[in-house]
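Okay, handing you the structure first.
Here the complex is missing a single protein chain, while all its other protein chains stay put.
So, chain A:
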Amino acid sequence: MNAPAIRTVEEAPAALVRERPVAGSGVGSATGAGLTQILLAGWAVAVIFPFVWMVVTALKADPEILSSPWRLPAAAQWDNFARAWTQARIGRFFFNTLLVLAGSLAGTLLVSSMAAYVLARFPFPGRNVVFYGFVAGLMFPVFLALVPLYFLVDDLGLLGTYQGLILVYIAYSLPFTIFFLTAFFKTLPNEVGEAAILDGASQYQIFFQIMLPLAKPGLIAMGIFNFLGQWNQFLLPLVLMPDENRYLLSQGLYFLAVQQGYQNDYGALFAAMTITMIPTLVVYVLFQRRLEAGLTAGALKG
């Protein structure tokens, strides 16, 4: 990903989420302002504290975790991370997750952008039926389809395979991604395509060489959105990936936590959680504005 692309991404949300004064009465007194700060700071502490505690605990030795949960570690136990990575096999799960996401993210963006492009720019009979058919998928929680999905994937011989999970991830990412990208393609100017047709370009060339590059900000927004959604996905791998060697991170972490009662390696568990959190933290800090705009787009009117 090159620098100019990132800049385009950062520009769009600046316009979308500009900090404009909202409630405009001048009554706010100094005590009011103080109280506001206390409330907001209090919530901020409530949000941050568990995560800080998690990272600190990840650096402690097990006896310390049990006897003095409130103190800082006497010496940082980096070995916890090593054990999490190898013995608890978080490294393996990390790699599995990357493998699935590489396929599912590319697939989600390609399949969705092709469909969204057609739905946004080519009127045909039944277009609305197709569009709202996709959008309806936004309403239903995944778990309702879980039982038949499990048997369907098994019948197709895809249970416990990376390909199977990739296809399912793509399918369940389509509703929102198509919804978002259709709106995005509608905003692109018509003239470019028309000029290209006069120059003798085929419709495929127009899409891949002109429209797709123009849609880059939208594609990046959906790339980030789906990265987080798919990285965090828990239910689908839990049901569709029964093979322990192919566990994904969320799932591996869950079983690690459930087994912790027997093995008592708390340090490794907290290190594993920290490792799993890092990629989402990095993506969030880098793309915070763009992500907010994407995540909230569906819920805003219009």
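In the analysis below, a residue touches a chain if its C-beta (ideal position, glycine included) is under 8 Å from a C-beta of that chain, and two chains touch if they have at least 3 such contacts; residues count from 1.
Definition applied: contacts and distances are computed from a predicted model.
**Student:** One chain is missing here; what is its name in UniProt, given the choices "Response regulator receiver domain-containing protein", "Nitrous oxidase accessory protein", "ABC transmembrane type-1 domain-containing protein" or "4Fe-4S ferredoxin-type domain-containing protein"?
**Tutor:** The chain we cannot see is, by its UniProt record, "ABC transmembrane type-1 domain-containing protein".
**Student:** Looking at the whole complex, which of A:I170, A:M241 or A:A268 touches the chain that is not displayed?
**Tutor:** A:I170
**Student:** Please give every residue of chain A in contact with the chain that is not shown.
**Tutor:** On the chain A side, contact with the omitted chain comes from 16-28, 32-33, 36-37, 39-41, 43-44, 46-48, 50-51, 53-54, 57, 65-66, 69-70, 111-112, 114-115, 117-119, 122, 124, 130, 133-134, 137, 139-141, 143-149, 151-152, 167-168, 170-172, 174-175, 178, 202-204, 207, 228, 231-232, 234-235, 239, 249-251, 253-254, 257-258, 261, 269, 273, 276-277, 280-281, 283-285, 288, 291-292, 295-296, 299-301.
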